[in-house]
Structures are given as structure tokens and as C-alpha cells.
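Yeah, one chain of the complex is gone here, protein chain that is, but the others are all in their spots.
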Amino acid sequence: MVDLIIELVIIILKIGIVIGAVMMGVAYMTLAERRLSGFIQDRLGPNRAGPQGLLQPFADGIKLFFKEDFIPDSAEKLLFFIAPGMIFVPALCVIAVIPFGDSLNIFGREIQLRIADVNIGILYIFAIASLGVYGIVLGGWSANNKYTLFGSLRSVAQMISYELALGLSVMGVLMITGSLRLTEVVEVQRSYFFGFIPHWNIFLQPVAFIIFITAAFAETNRLPFDLVEAEQELVGGYHTEYNSMKWGLYFLSEYANVITASAVITTLFFGGWHLPWIEKIPMPQILLELLQIGSFVLKTAFFSIFFIWVRWTFPRFKYNQLMSLGWKVFLPIAILNVLVTGLFYAIFS
Amino acid sequence: MLKEYLPILILLIFAFVFAFGILLLSHFVGPRKYSDVKGEPYESGIKPFMDARVRFSVKFYIIAVLFIIFDVEIVFLYPWVVVYKEIVSQGIFIFIEMIVFVVILLIGYFYLWKRGAFEWE
Partner (left out) sequence: MEFILFYIFGFIAVVSALLIILQKNPIYSAVFLILTLFSVAILFLLLNAQFVAAVQVLVYAGAIMTLFLFAIMLLNIKYEEKAFSKLANLKITGIFVTFVLFIEFMYMIFLRKGLGIAGNISPEKVAEVGNVELIGKILFTKYLFPFEVASLVLLVAMVGVIVLAKKKF
């Protein structure tokens, strides 16, 4: 019984730490987005709240929280109210299976550094992420506004189109691993080619990586694929009518999705928490573990920043370009990539 | 086996409570001032005309149906890639199985392409 309680406490602690980290990541990504955009466009960005604007995310959060919770007359009231929750819950739950470290040994107890290690691993991520569509489509529909309706329709069509490319591009990686478990995906990447080049999947599956990261941009509705909220056409897209914390949840989910996507990219293609060559240097176990967690956080942060960087580098696509890129280019290339990887193993085994 | 999913269940409950808790709290905390104009749907400042319950292009339905079809195909691929490395060392047959599967689907894919299902004007 005591053992069970300790287990539960550990689980809750891990959830608290991971969700806390994601939320802090989201808060500072919003700031980074605005400051970095300012830097790229040669302007300042918010720098008043706290030193260098470091308290800005909290100021924004408090402001949103105390805003009037307004629902338009023509909206489908109940649905309009719960739709932001329907996107936020999956956005938080997706992160559960991503390993952020190996295992810590505290007080003789082995603690696995992941919330859950399930057999279906990556499939869990896709399954839960696919539920995020409903928050968008129901939110856009229930607001009873033409902009939101078309924003949500575009968004859903875009997300489901790129989900195919996303799903197909990981097949090569899974084939190398021989399992859907993300811990094993990382485990395989810990060896070396020729004894010194890290066995990261990016070197084996570069095509898959390019497809995956591009599709991830489309899945998270980020520029250059943010047709969903193309300001010139649709004002704010599917959340035009939303305000206060309801809008806040959409906003949080968007950034949480970006962070999750970065974490998945890190895990699948860049060795996850693996820090190359470090095992050969003698050091205490706990320091090694902390360094590995640090490397995971750094890699994830890098891709999150990359998402912002790309925003100011590429112009927005047109909707027909977006669709034909997904269906006519990425889909066949991803299928071909799976078959070529299969052929490779068929020949060399 | 259940034990692996216990943390996910806890996380799910936590996320639910967090999301709807924050929505409700903010609902009761904020001020409330109502006016007729405020309640109208936003149409860039123009007086709203027509309901937003409009019919939209059939393309969206086609995309949704095609998504289901290809999604099912991908679901079949998952077990294949997982066991592939192990089985292919005993014989190349499993590779040919998938080639047949994919080629049949590619026939459909190119038919769709030819009929312009992926065109979007």
C-alpha cells in the first residue's frame, strides 16, 4: 500500500513537472516569438514588464483571465464555451509518452523519466493529436460567423491532409527501431556509426525528416501554412469571435502543440535525450542524467525557436499550393520513402 | 499493462479539470457589460448579412473521405514496419506483400490525381 502511494506521488510529481515545464515553455515562447520577431524586423518588441519584458507573459495571462467572458448572441452557447477546452485537453495529453531522460536513481528507487511508456508510443501521439481538430471545427462552427466557419474548415482540411504525410514519414524511423515505443526509438539512436558519428535517425532518414518537419508546421497552423488565420482574408480565422480565457486556451494550445512537435522531432530524429560522446567521460550518474535532460530541453527549445524563425523567413502559401504540396508531393514521396527503406533492409539482410 | 496507462489517465483528468476550471473561473471573474452591437457577429465593421450557416465546397468532403481511406492504409502500415526487420531476414516475402498492397492503392491514387481530386481552385 505504501509502495502504491509512493508510485502515485511519483506519477503526480512527474506530471506536475512536465506540464509545468510545458506551460513555462509556452509562456516564454510567446515572449520569444514577439521579441525575436521584433529583432528580425528591426524593432523592439515588448520590453516594459520586468527586465527585458521577462514578466510580459504573466501580465498577458492575468489580463486575459480578468477580461469579460463574452459570448456573441448568435453563437451556439454551450458548444462555443467548451470548444477551447476540447483543443486544450489533447494538446496537454500528447506530451505524456515522450521520454525526456533515461532514469534517475533517487533513494534507491528507479524513476523512469517519462510520464508513461506505452507499447503504442507514437500511435498514441497521433491518435490524441487527431482529436485536437474538434476544438477548431466546433469552435469555428459554433461562433456562427463566416470568417470563423471558413477558418475552421480550412484548418481541418489542412490538418487532416498533412496528418497523412506526418504518419507516413515516421514509418522509416519505426522500421529502423522495430517498435512503436518511443523509449526504444531513443535507445536505437544511442549507438554510433564508425564509432564516432551518432546513430541519429536524421542521418538515415533525411527525407522523412524534411517531410515531418514541414508537415508539423502545417499541423500546428504556423506560417508559412497559417492559411487558417490569414489576416487579410479571414481576420483571425477560427477564433475571430473568441475572447478572454477562451481565446487564451486556443493560444496556449497552439504553442503547446509547437513545443510537443519540437519534442517529437527531437525524439524521432535527433536522438531524444541522447548527448553524444558524453558516456565516455567519467562522471557521477546523476550529473550525466541531468546533462541528458538538459540536452533534450535544449534540442526541443532549438526547434521551437526554429518555428518562430521560419515564420519571418517564408511568405505564406496559397491554399491550392498548400493542398497540392500535401497530396501530390509529400504523400507519394513519403510512401516511396517507406518502400525504399524496406528495400534497403530486404537487400542487406 | 494497465499500470502503464495509469499516468495517462491521471494526466487526462488533470487536463480536463485544468481546462474547464480555468474557463469557468474566468467566466465568473470578469466584468459583464452587454450591448446589442457587441452581440453581433464580427464582419469587419459592416452590418452582418446572411446567416453563417452556408453551404461550402464539396472539396472539403472529398478531402475528408480521402483522409479516412489513406488513414486506414497507414494503420495497416504500422504493424508492418514494426515486424519488418525481423521477418525480412527470413525471406523477402513480406516486402512483396506490402508492394502489392501499396501498388493497388497507388492505382487508386493516380486515378484520383487524374480525375483532379487534388486540384483546388
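By written order: A and B. Residues from 1 in each chain.
One rule holds for everything that comes next: contacts are C-beta pairs under 8 Å (C-beta built on N, C-alpha and C of every residue); 3 or more make two chains touch, one makes a residue touch a chain.
Being a predicted model, the structure only gives us computed values, none of them experimental.
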Cross-chain touch to the chain not pictured, restricted to A:I98, A:V156 or A:L275, is A:V156
Interface residues of subunit A toward the undisplayed chain are 76, 79, 118-120, 123-124, 126-128, 130-131, 133-134, 137-138, 141-142, 149, 153, 156, 160, 179-181
Subunit B residues touching the chain left out here are 1-2, 5, 9, 53, 55-56, 58, 60-62, 64-69, 71-73, 75-76, 78-80, 82-83, 87, 94, 97, 100-102, 104-105, 107-109, 111-112, 115-117, 119
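Methods note: only the chains that are shown with their structure count from here on.
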Dist(centroid_CA(subunit A), centroid_CA(subunit B)) in Å evaluates to 15
Residue positions on subunit B within touch of subunit A in the complex are 4-8, 10-12, 14-16, 18-20, 22-23, 25-27, 29-33, 38-44, 50-54, 56, 59-60, 63-64, 66-67, 70-71, 74, 77-78, 81-86, 88-89, 92, 95, 98-99, 102, 106, 109, 113, 118-121
The answer for subunit A against subunit B in the complex is residues 11-12, 14-15, 19, 64-70, 72-74, 81-82, 84-85, 88-89, 92-93, 96-97, 115-119, 123-124, 143-150, 153, 156-157, 160-161, 163-164, 167-168, 171, 174-176, 178-180, 235, 240-241, 244-246, 248-249, 319-320, 323-324, 327-328, 331-332, 335, 338-339, 342-343, 345-346, 349
